[in-house]
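I am attaching a structure below and will ask some questions about it afterwards.
Excluded from the complex is one protein chain; the other protein chains are retained at their positions.
Then we have chain A:
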Amino acid sequence: MRVGIVKFCCLACTQALVFLVKESGRMLSKIVLFIEELERNAFFMTKAPTEEDIEASPTLSAMQALKYQEDDPEELAMEHKEDGNHHFKKKLYKFAIKSYTEGLKQKCENAELKAILYTNRAASHFHIENYASSLEDAKQALKLKPDHLKAIYRCVDCCMKLSRYSEVIQHCDNGLKIFPEDKKLLEKRAFAVKEKKAQERDERKRKLQEKRIKAEQEKLLAAVKERNIQLRLSPALDDSKNKLANSTSGSLTDDDILKSLGLDSISKNHVILDESGTLNWPVRFLYPECNQSDLISAFNENSRFSDHFKVMFDPDEDIPWDETKAYTLDNLEIYFEDYDRSKLVKFNPDKTLREILQDKRCHVYHGAPSFLVLSRATPFRDEYLKQYGGN
């Protein structure tokens, strides 16, 4: 081989000289180009060629072809294996894979050698975390050489990385048939059995939790349906996406209801059914005059609005955004929006949340009932109501 390469290098050199003579009469710029070309030439290369270089350069391809030209398939496969091992040692796993693949392409009948090529390629795949490919190769190797311990180990390690513990156990058992006292296989088997148990436990736990959540949701659905509360996916009527959700909650699918209650997301703020069978809603109060809002995260449906107002508008405490001191208990007015008629509906704050939610005109969307609060002591109230279409 070596002689061949030297010969070839001389040839390349001669070619280069001929090229030079031919090109000598041409423009200087062409010579510059030529120098660049020269740098790509195998003979003048200062760095080891990469795979891409080889593909891009006809000369290098030719050199490679020459290297692998004259030997019989087995020797060729061996050459590729050596190349692969060389790359592997340098941790150039992708190149190693390419070499082993080339080796496997040879029409070599030597099962032992092929098994090694597969095993080595499996090792390369393993190092770049290509566990599925690695496993496939290791299995191929085992087909050719069932007692190839390295390949058995590789199968075991791949399945372990892939968390396929039943397969780990299977491979260990197969290996232990041949090497019944192999420490590594015994250890890995015990480890896999343990991991498998944990995995199965987690799966059971997950299923159980899923079931619990589902059961809770069903209870909640039943409670919401029973109260005949009007649910919406979004408030606007003309929203085409909302068409399906425009009708009463009776005609919404369970999934839509859950979605409209905000239970499909991970958000914690949604209606909760407590043990006594009472719904607790997240309720939003909006103060349009001051661009403010309050959120009661769990408003017991049997509580009255006035109960909450007493706390929220405690006369002994200042409300920072209420500069004119207009928002006092006596002055408060509370409304819900009738989206279908674009009207504000005023109601008595001594009513409970449940009573209001059962009003056909009141809709809940995004899972949180929201209410407008105005003060009858400010001119804003009249303006606002007028704007809204006159109440």
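Basically, a contact is a pair of C-beta atoms (placed from the backbone, for glycine too) under 8 Å apart; a residue touches a chain by one contact, two chains touch by 3 or more; residues count from 1.
Criterion: contacts and distances are computed from a predicted model.
Considering only "Cytochrome c oxidase subunit 6a, mitochondrial", "Protein HGH1 homolog", "Mediator of RNA polymerase II transcription subunit 19" or "30S ribosomal protein S6 alpha, chloroplastic", the record for the omitted chain gives "Protein HGH1 homolog", by its UniProt protein name. Of the listed residues A:K205, A:K325, A:R341 or A:K386, the one in contact with the hidden chain in the full complex is A:K205. From the options A:E112, A:E129, A:D173 or A:D314, the residue with contact to the chain not on display is A:D173. Screening A:K145, A:R189, A:R232 or A:H366 against the full complex identifies A:R189 as the residue touching the chain left out. Within the whole complex, the absent chain has one touching residue among A:H86, A:K105, A:K143 or A:K197, and that is A:K197.
Annotation for chain A: contacts to the undisplayed chain at residues 172-173, 176-177, 180-181, 185-186, 189-190, 193-194, 197-198, 200-201, 204-205, 207-208.
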